[in-house]
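Every protein chain but one is kept in place in this view of the complex.
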Amino acid sequence: MAQPTAVFAMGYGPNGFEELPLPGVPDLDAFLSRPASVRWIDVRGVADRDLLSTIGERLGVHKLAVADLVNVPQRAKSEAYEHHTLTIAHMAAVTPSTLQIEQIGVVLGTDFVLTVQESEHNGDLLEAVRQRIRAPGTPIRTYAADYLAYALLDAIVDGWFPVIDHLSDQIEELEATVLQSPSRTTVRQIHMLSQTLRVVRRHTWPLREGISGLLRGDVVQLSAGTRVYLRDVHDHITHVVDSVDTYREFAASLMDLYLSTVNFRMNEIVKVLTIISTIFLPLSVVAGIYGMNFHTDVSPWNMPELGWFLGYPFALGLMALIAAGMLAGFWWKGWLGGKRADKAGQIL
Amino acid sequence: MAQPTAVFAMGYGPNGFEELPLPGVPDLDAFLSRPASVRWIDVRGVADRDLLSTIGERLGVHKLAVADLVNVPQRAKSEAYEHHTLTIAHMAAVTPSTLQIEQIGVVLGTDFVLTVQESEHNGDLLEAVRQRIRAPGTPIRTYAADYLAYALLDAIVDGWFPVIDHLSDQIEELEATVLQSPSRTTVRQIHMLSQTLRVVRRHTWPLREGISGLLRGDVVQLSAGTRVYLRDVHDHITHVVDSVDTYREFAASLMDLYLSTVNFRMNEIVKVLTIISTIFLPLSVVAGIYGMNFHTDVSPWNMPELGWFLGYPFALGLMALIAAGMLAGFWWKGWLGGKRADKAGQIL
Amino acid sequence: MAQPTAVFAMGYGPNGFEELPLPGVPDLDAFLSRPASVRWIDVRGVADRDLLSTIGERLGVHKLAVADLVNVPQRAKSEAYEHHTLTIAHMAAVTPSTLQIEQIGVVLGTDFVLTVQESEHNGDLLEAVRQRIRAPGTPIRTYAADYLAYALLDAIVDGWFPVIDHLSDQIEELEATVLQSPSRTTVRQIHMLSQTLRVVRRHTWPLREGISGLLRGDVVQLSAGTRVYLRDVHDHITHVVDSVDTYREFAASLMDLYLSTVNFRMNEIVKVLTIISTIFLPLSVVAGIYGMNFHTDVSPWNMPELGWFLGYPFALGLMALIAAGMLAGFWWKGWLGGKRADKAGQIL
Amino acid sequence: MAQPTAVFAMGYGPNGFEELPLPGVPDLDAFLSRPASVRWIDVRGVADRDLLSTIGERLGVHKLAVADLVNVPQRAKSEAYEHHTLTIAHMAAVTPSTLQIEQIGVVLGTDFVLTVQESEHNGDLLEAVRQRIRAPGTPIRTYAADYLAYALLDAIVDGWFPVIDHLSDQIEELEATVLQSPSRTTVRQIHMLSQTLRVVRRHTWPLREGISGLLRGDVVQLSAGTRVYLRDVHDHITHVVDSVDTYREFAASLMDLYLSTVNFRMNEIVKVLTIISTIFLPLSVVAGIYGMNFHTDVSPWNMPELGWFLGYPFALGLMALIAAGMLAGFWWKGWLGGKRADKAGQIL
Partner (left out) sequence: MAQPTAVFAMGYGPNGFEELPLPGVPDLDAFLSRPASVRWIDVRGVADRDLLSTIGERLGVHKLAVADLVNVPQRAKSEAYEHHTLTIAHMAAVTPSTLQIEQIGVVLGTDFVLTVQESEHNGDLLEAVRQRIRAPGTPIRTYAADYLAYALLDAIVDGWFPVIDHLSDQIEELEATVLQSPSRTTVRQIHMLSQTLRVVRRHTWPLREGISGLLRGDVVQLSAGTRVYLRDVHDHITHVVDSVDTYREFAASLMDLYLSTVNFRMNEIVKVLTIISTIFLPLSVVAGIYGMNFHTDVSPWNMPELGWFLGYPFALGLMALIAAGMLAGFWWKGWLGGKRADKAGQIL
């Protein structure tokens, strides 16, 4: 799964800008030797661990921080080291059918930012930041490395909003389905949605904690000005986490509604069918009685109805009467639905 | 959705008062150049972002704060900036059929308050504050800008009480419905109510956090006196949040009660119908037996009843006996309701 | 609902005591002008807001505190103002059929206590405190105003114990009912009890928070000695809140037990009835077979049983055999209850 | 319920030891006048409140602390007073059928420990501590009063372990019952167990809080060395509380498992019975058809089967075919269990 490792670099400041790939260690050394206010080294793919170790060494990144960058997946977090701060986050890309989540590590030093992406799938989230740096005269060039780290985290967190919107759409569709035409697969769809919400929560909740930690902690690389911006990122990720929690409650509520609806329909079926059975059983008994073979000739008490002039119509009429009586009784109890059911305050 | 932007201003102090619309930037500049103890600039509609940026610049509002004012919806919050404090809140207006929620941002500076409403729908919540300012000699004119901010937040929070009352009414109606005449739509009504409660909670919970933050934090614009008033606002929003939590529990409890009631009625139907079935099946067998065609003439053992003088009454009596016996048995078991059911401690 | 306002006063100290009603403001002024170590002004009914405002002014009570005293219902709380401390609490009076809850506000100043009751219904809770003050030479006369406030809060909190006891009795009765003779109304009784528990919790939980606040906060009016006593009040209210939480869990557990019991009985009914149906259906088929009209004369294969000497007993015997076989089968499966069911580890 | 009050005393130090009953106040005074490093006054039964007040006075115990010792039941807690610390705890004694819980109050002064037990039922929990003191040369005699208080709390907390073990056994038995042979009373057993767990939790949870408070707070009577020991007691009570919480979850899980199992068996019964009904109904119709009385002589179309040579076997064969066909259909759908059900992935 691990992607081949590719390294790209940007160096910029108020007075200059360069962007280049760094195919090997010598290129890196050359890049580091050239003056720049801020250096952004962007590593894509974590397969080449030796290269990553070397990059870490040249930038003075702690061994454990490098290990966290390379070993995917890690839990999202922010950790202050002596000379730099490590933030592990997850980027999401949502397609109609899947949700791809990928790790990105951001190391903020005094004059550099090192980003390590698990692969390039979601790399375009950072493309907007690159565009802003490339445009000459944009304010970002005048800020220090901490602003770049903010801009990257902002892009990463904002990348979760389409996921939230997608989930919001899905949950509204599911609600419509449950209310109008629940089907056998609905329960699985709700289950799958809950599962996705659990996954999203598991990635965004610790990210919020991490960013909280950055804000609370005494991270020396963060200027007071950038802290204000980072608070904004914290608001955004809080919004994501809140939404996920609300959707989780909603999904649970949908499941209840669904089960209640299914129950109602089942009850309705059983009721209609049972009513039919109940009406025809007494009729069957009446027919059975006049099918008995008592000898009518030995006694006037033995089934005289059989010899009546209107015996058969009498029997049919008796049946009709019974059926009508039972129907009337059911109607009176409100079991047949309709106006009477409303009056009797019945539901079934 | 974004409304065209309209700007209104009030300037006042112990000795004077003016109220005017600010159709353009020059009007704003003129207004700001005139002396006033407190200035309230009230923006309605967030469509004209350029205008809002300009207003923000003139008042020295931080770029991020302006972004929060303009980008709706934001999560409710309070954030201290160097020269001012931003509070994002939501105003609610309840109609018999809908609940309209709209964002309002309140920026408190040393001598001004900037409010930015998403639209004018709920703007009349603030009209009471305007009336108090307009009346000459009212105490509000003698207080600083922080008191105005308090008065606005108070009006916004108090605007949630009708929502709470409306929800309280709805939940009581629903309880009556569930206890007296639950219908098929009741489950959806409970679901909708739960959904509304989730929405209200989502807007009021962070608002409480925000106001807590204002009280706890070292917001320099807030005087000790106003802090006491703000504590009152905090009490009110806490009351709202508490009520919503109680109603949420109540709604869950109603759902359980409803399902239990529906279950009871279903059980009752199934029981009555099954009892009828059970009584008539044995009768059917008796009738079937005397309908068998065994030749009575080949043996005295072959259905001698058919030749009895009272054979038919005997058969009918047998049936009546069986039916009466089963009914008695059911009655004894308490399945027919009535006194015996009470004695037997039966419910069904 | 608001009661007409009546004002009563007590002034006492180690050396003296007076108790009098204060029908008007001049009486109040006179009372305040006479020397006394501790003054207790007890207002019953909140209808006369002007009078309450005046009392507040004379005692130097903050406008917001007066508003909280007058506007019922408020959430229970304790709030420190510059010159006094406001505590809002709720008093409960339980009768066999209802639970009456009424607000009381207690304002503790340096040398006075102001209590404002919503009405006089539960006023006798405070009567015991009055008796202690009236008795000459009781220790309470030697303490300061904070001890009086403690004594009042103690009486208010202890007033919740009968409610808790009543609820405890109710829940035990309900448990007995559910275990022995659940009826259709049991579910509503559990629902009503849960509802009452929610109400009690809503009033006692914030009261505990309020008293916690008094203990934690730097309320200057509270001496270290009285703080120790107040900790006792805190223990009591914590006991109440704990009990309510335990009862809430118990009520939820009772609901589950009830539903499970109802389910069991329903299952039992359905099982018995279905067993009867299942036994008689095959018998019906046998009877039907021998009621077929095949011409026995055209072939020896056509229902020769009809001509057998013991054809009818054979048919009846066949039926008996089938019925016995099915009963045996059900017994063996343990569906008929009794020993076999125990052996087979069956429940139904 | 209150037991007659009996008082026992122990006085000890590195150089001496005495143990005696204190039947009256003069004995107490004599005991207190004799020199001893540590005095343990052990009161059993709280009926004689006057005696307890006198003991409290002689030892300088706060009035409120004495009230807490005497008024049972109190919530478990630890409270620091100026000259001593009060700990209220509950002791448990488990018998096969009941769980007896009794209050004990431990007052730790600078050179004494006062214990007040509700009765003597569980008093043997403390007997082990007495034995240790009685044995000459044991380390406990060389420690101060705080170590004695620790030893007593340790014995009290360890007294909960048999309860936990008993509950653990019960829950394992219940699990076996639910999995193997659930019966109608199982649901009540689970309910009773949950109820017991709630009771245990209610007594141990605040005890843990209380001991936490002792550790955290600035209790001057506790030496640093004893604090380390007390941390051990805290670990034990935490273990108890954790176990109770785990068992509570387990009990809830057992209830679900039980209901699911009952449901399964009910479903099985309904299925088997319904299958039988469904098979015999069509047979009944076939028999009914050939029992119709159409005149075969008026038309060759009128029931010619009746006159067939093999008419009766044909009818019986038709019935057998229908029954076999339905059985095959049910088997194919996997409703009859067996291999086919496994292949079709069916459960019912």
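Labels A, B, C and D are assigned to the chains in the order they are written; within every chain, residues are numbered from 1.
To be clear about the criterion, a residue touches a chain if its C-beta (ideal position, glycine included) is under 8 Å from a C-beta of that chain, and two chains touch if they have at least 3 such contacts.
As the structure is a prediction and not an experimental result, all values here were calculated from the model.
Chemist: Can you say which of A:220, A:269 or A:324 touches the chain missing from this structure?
Modeler: A:269
Chemist: Please pick, from A:16, A:307 or A:325, the residue that touches the omitted chain in the full complex.
Modeler: A:307
Chemist: With the full complex in mind, choose from D:264, D:309 or D:332 the residue touching the hidden chain.
Modeler: D:264
Chemist: Any idea which of A:9, A:61, A:171 or A:255 touches the chain not displayed?
Modeler: Reading the full complex, the residue touching the unseen chain is A:255.
Chemist: Since one chain has been left out of the picture, which residues of chain A touch it in the full complex?
Modeler: Listed in rising order, the touching residues are 62, 64, 67-68, 74-75, 77, 79, 81, 180-184, 186-188, 191, 194-195, 198, 202, 206, 255, 259, 262, 265-266, 269-270, 273-274, 276-277, 280-281, 283-284, 286-288, 290-293, 296, 303, 305-313, 315-316, 319.
Chemist: Which parts of chain D are in contact with the chain that was left out?
Modeler: So the residues of chain D touching the unseen chain are 179, 228-229, 231-232, 235, 238-239, 242, 246, 249-250, 253, 256-257, 260-261, 263-264, 267, 270-271, 274-275, 277-278, 281-282, 284-285, 288-289, 291-295, 298-299, 301-303, 335, 342, 345-348.
One rule holds in what follows: only the chains that are shown with their structure count from here on.
Chemist: Determine the set of chains touching chain B that also touch chain C.
Modeler: none
Chemist: Rounded to the nearest 5 degrees, what angle rotates chain C onto chain D on CA?
Modeler: Answer in degrees: 70, to the nearest 5.
Chemist: At which residue positions does chain A touch at least two other chains?
Modeler: Within chain A, residues 291 contact more than one other chain.
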